[in-house]
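A single protein chain has been removed from this complex, and every other one stays in its place.
Labels A, B, C and D are assigned to the chains in the order they are written; within every chain, residues are numbered from 1.
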Amino acid sequence: MDILIYGVINSATLALMALGFTLVYGVSRLPNFAHGALYVLAGYICWLLLNRLGLPYILAIALALGLVAVVGGAMYQLILVRIRGMSISEIIASYAIGLAILEGLRWGGLKGGTFTLPAFLEGSVDIAGVSVDFQRILVVVLGALLVGLLYFFVNHTRLGLALKGMAQDERAALTLGIDSDRMAVASMALGSLSAAIAALILLPLGSIVVEAGYHVLIMAVAVCIVGGLGSWTGAILASFVIGFAQILTTAYLGAHFQVVVAILAIILTLILRPSGLFGKQKELEERV
Amino acid sequence: MFEALGLMVFYENMLALNNVSLACGDNQIVGVFGANSAGKSTLMYTLSGIMEDIAKKELMAGGERITLRGSINYKGRDISHDKPSKRAKAGIILCPERRRIFPESSVLENLKIGGYLAKPAQAAETLEYVFKIFPPLTKIVRRLGGFLSGGEQQMLAIGRALMAQPKLLLLDEPLLGLSPAIQYWLAKSIKEIAEERGVAIIVAEQYARPIMPIIDYGYILENGSAVVEGDKDELMNNPDVKSAYFGA
Amino acid sequence: MAGEPILSVRDVNKTFGGVKALTEVSFDLMPGDILGVIGPNGSGKTTLVNVITGFVKADTGQVLYKGKNLVGTAPHKIADQGLTRTFQVMRPYYSLPAYKNLIVPLFSPRARRTGGWRGGGRMGSRDTVAVDILEEIGFERESYVPYKTASSLPTGYLKRLELARCLALRPEIIICDEVFSGLSMSEMASMVPLMEKLQMEGITLIMVEHRLRELFRLANRVMVLNFGAKIAEGVPVEVMADKQVKEAYFGSEEVFSYV
Amino acid sequence: AEPIVLGCPLSTAFLYGWDAERAINLAVEEINAAGGVKVGKEMRPLKVEVIDTRDLEPGVPVSEALMGVEKLILEKHANFIVGGPVRSEAALAAMALLSKHKMISILTTGALTPKYHAMVGKNPEKFKYLFRISGEAKWMVLGELVPCLEDIGKQFKLDKLFIMVQDVSHARAGGGILKKVMSKKGWKVLADPVVYPTGTTDFSMGLLEAKKNGAQVIIIWMDMPESAILLKQWYDMKVPALPFGTIIAAAEQPGFWKATDGKGEYCLANVVNAGNAPSEATPWTMKFVKAYQKKYGMEPEGYGTSSSYMAVYVLKDAIERAGTINSDKVADALKKTDLMGVYGRIRFDPKTNQIIPSLDPKEGAVGTVFQWQAGKRVVVFPPKIATGKILLPPWMKQGK
Partner (left out) sequence: MPKAHESRRKERLDRGVKVRSDGVYAVASWREMAFLLGPRLLLIAGLLIMPLLLMPVPYWQKVLTIICIYSMLAIGFDFLAHYVGLVSLGGALYIGVGAYIAAILNTEMGLPLWATIPLATVLGGGVCTVLLWPCLPLRGVYFAIVSLMFPLLAARLIEAFDIFGGTDGIMGLDGFPNRWSEMYVLIICLLLALFALRQLVNEDVGLVFRGVKDNDQSVKASGIDITRYKALGVFIASSLGCLGGACLAHIYMWAGISQFALDFSIIPIAATVVGGGGTLAGPVIGCLILVPISELLRDFGTLRIAVYALILMAFIVFKSEGLMSYGARKYNQFEHWVEI
């Protein structure tokens, strides 16, 4: 029972971490390797607003979200736009941005484990004999909500559809009046926003440390790829595959195999399903 | 209403379009014919502004230098330096060569994305219209664009362009890969679209036979220059044109 | 030449997740024949080509090439045996110059074994042979066209490049998937003799086409597909007269006369 | 006079990097203010060259740290290496390099692996320049942790132990040893050590298990900041067991109280060398703590603080005795070190060049176990230097 509950929580956590990355990549084919940095940045900004300026928590959260979205958008507008379409350069450039942010934060004083955000809700309940605190329940609930919202956004709104079009064939999208640069800015801003949301939901459970940036990035990339590019169902399922793989190994194999099993799960899934659980890229590319 | 003057396009030092001027009035259908590498696609890209975008990207990646000269006027405004998306907003929609369907989206989604510029009501109406002129599409709305057959993709590409509510529709080789029946229907529909929906259309084709009868005015491109122009009858009666395009 | 068929397709079925792309298709192909395959859009022509050349695996049925079943064989092995194809959606090597596109097939085990196109692949430089092939197929040798990067070539040339790739392998069967579309009338007219010449050289051809006039000049047999099933096969005139074909492929008299 | 250059390869963005950096600077300042180091007849000042080795960062190869060490030697012309590399693996990797350059090195922070001095012991000629002045894992477990646990056990009649470790090798190995040793001592170790990957933010499953099994002491062997969360969860769940953070735990830092919103109260932690928390180990201890507090505005943080500080003094002492900065001579002098320092009597094992530990500051270097009590770190072990008594959390007493 506890495996089930904590498995779900773990999976929801992963899904939240991956959301922003999946959004940006799925929707504009931009591998945003600064994702983890934005995640940490959001936490740090919120912490600053809360502790240095003494703003109320809600306001601090709102401001942090807004700021990070702006940072994300600006990142595209100022830097990434110049190398649009050169995917290796995009990876390196965004990774460099992330590095600059993270190491800049480290230099600016984000060292050690003393930076934490308060939980939204204190206390815990017993579910089927397992005690779970409210913040974790919130993770699952908000995670589901956010996924739902983004799914709706991508598939049923004009902007979402336009983003999708641009991701698949930029030139064709241009001919249909979709302004690709503006769209990419929008998707980066949105992606950063979801990174920030994830951060602010998850960080009260942990502390704001630079290393989390790298961790979140790797997990996000893994979930996004295992799920299959651009597939929401896939991303969710992938979080569950990896999430449960982790929890199950902890329970039955010993935790030092956790990472090993998670990585093996990723590699195996991809060997068996070369375009991820729900991706069709390989078939599409090989359709002649 | 639409006029291009002295268009020149250089790919590096190669002149792909040499001083081409072209005009298209309201509701008119203009044909652009020419053999391989005559410069038809180049012309279409230039008119729709994609060429600017290509040039920009090439420059960024350190590739070929593409030089564009000449001016394009649309409804009395010089749009030669507008971005493609801006031109599209003004109603100039290109249905590009080689289809360029969104492969990971279903047919319906492809059409919906095409309707980015349309109002919801317009989109719904056009959607029905697209299914009317391309009945085969109705049976495959859920299938992913990338899995469609060549001809199905071509229909979808044209349908998608229509969804964008064009005022000036640029069709680049619309007949490529279509079965004779659909070719015939498409030619008819082009006429219908121009007449009933008040859309001006410029069609670039190699295969002139089905298109020639429906055009109001036509140009023959050769090596980047417009060598012959005239209305339907003038072109049909030109012996060179006849032998080259009708296999007389 | 009433001997064995070089290729025979037996009861091939293929579905793509519920879509019946091919149902019980069978036909025989005699050496030296030119078989035309026609049918409405989406009727399964390309899928048939894919099944024969191994790019798609048939669900059931057999593809016998010189008596050996090819179903399940990897595409490169099939090509290696001399059964080549063009792609309807052109697939050149976009970053290479047109003539370098042909180095790849000329370098393949088959070309090295058999000598490639007219025995030229082994002797001399592959570059020269490549340009020879391109010239044959309508790229003017003296112009810059054969040396241009494939990505900058227009559709028409890319279609021909597809065919050139097949020729370079010195194949026994070439399956052309819509090589004529994208060519203007006069260009097509120049391609017809080339096809005839190939036939003379003993190459068997399957041609999937929508340009019927030219096809009928070339093909000695025509097969019609509709919704994945074969609805008619025979000499062109017969097939054109078939009622079912008229209904399925042309839809109306109007269209028919237009063709 | 020409300064003597101390090269400090440290992972400066991390606690076990800046702790040493600060302490070394403090010591050097004091010594230079007093005129410097007497080499023969000359008084020479000390100069510190710090290089960031980044060896505690994930994803950074050890060769990066080794490059840093080489840079200190070749370009900064360091005369001695003091401090790191910090990560055990990097410290081990640097051994060959340092001995190749005949460079005296005193390890003062990080690197806890027993393998280090074992290697020196095995190859005394080759590695004779390599010293370690800070604690090593084996002593900490057997010499400090186990006695302290036994002490607690006797005092409060507790004998049920639960072990939680981080998924790094020293912690896993340490957890295993601890289990074996404590079982032999008659404790009931409730399960195999529960392992948590670095970066875990949820410990509830382990805590639940501990609660279910009636654990009375929880050993937390983790150096990740997230262990603060563990304490928070422990407090929220009111787990009736005494938390004991061993070796480089987040709890050793003064900032820990804030990080846990005070929920870290009652947590015990080991700060490796006395002097890293205020105590009266030797007369020098509080002098050091005060000087540190004056300069940096806080109590000493990481466990390398007092040892790094002492390393400079020990080196000064050895140079003065040798009368030269020649490596071989100074190495010999170092071996003969016998100095009453911040954390006890400092001598090196003649074979392994490892500092000799003890529970009595008069005999050797002592470590400290303290407990968080009302926002303060109160030293509770070893008894010779303790300033307070161990307290049990109220919900534990009620349980009894």
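By our rule, a contact is a pair of C-beta atoms (placed from the backbone, for glycine too) under 8 Å apart; a residue touches a chain by one contact, two chains touch by 3 or more.
Please read these numbers as outputs of a predicted model, since none were measured by experiment.
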For the chain omitted from this view, which of the shown chains does it touch? A, B, C, D
Given that one chain is not shown, which residue among D:A1, D:A96 or D:M298 touches it? D:A96
Identify the residue among C:G42, C:G61, C:P105 or C:G228 that touches the chain left out of the display. C:P105
If the hidden chain were put back, which of C:P75, C:G115 or C:G234 would touch it? C:P75
Can you list, in ascending order, the chain C residues touching the missing chain? 53, 55, 74-77, 79-80, 84-85, 87, 91-96, 100, 103-111, 126, 165, 168-169
State which residues belonging to chain A touch the missing partner chain. 31, 79, 82-83, 86-89, 91-93, 95-97, 99-100, 103-104, 106-107, 214, 218, 221-222, 225, 229, 256-257, 259-260, 263-264, 266-267, 270-271, 274-276, 281-282, 285-286, 288
With the missing chain put back, which residues of chain D would touch it? List them for me. 12-13, 50-52, 54, 58-64, 66-68, 70-71, 74-75, 88-90, 92-93, 95-97, 100, 113, 115, 119, 168-169
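The rule is short, and it goes like this: only the chains that are shown with their structure count from here on.
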What pair of chains is linked by the most C-beta contacts? B-C
Centre to centre, by mean C-alpha position, how many angstrom separate chain C and chain D? 76
Starting from the mean Cα coordinates of chain B and chain C, work out the distance between those two points in Å. 28
Which parts of chain A, given as residue numbers and ranges, touch two or more other chains? none
Quick one: which residues in chain C touch 2 or more of the other chains? 46, 88-89
If each protein chain is taken as a node and each touching pair as an edge, is the resulting graph a line, ring, star, complete or other? other
How about chain C: which of its residues touch chain A in the complex? 46, 50, 55, 87-89, 91
Of chain C, residues touching chain B in the complex: 16, 19, 38-42, 45-46, 88-90, 144-145, 152-157, 178, 181-189, 210-213, 249-252, 254-255, 258-259
Using the touch rule from the top, collect the residues of chain A that touch chain B in their complex. 82-86, 155, 158, 161-162, 164-165, 168-169, 171-180, 230, 280-281, 283-284, 287
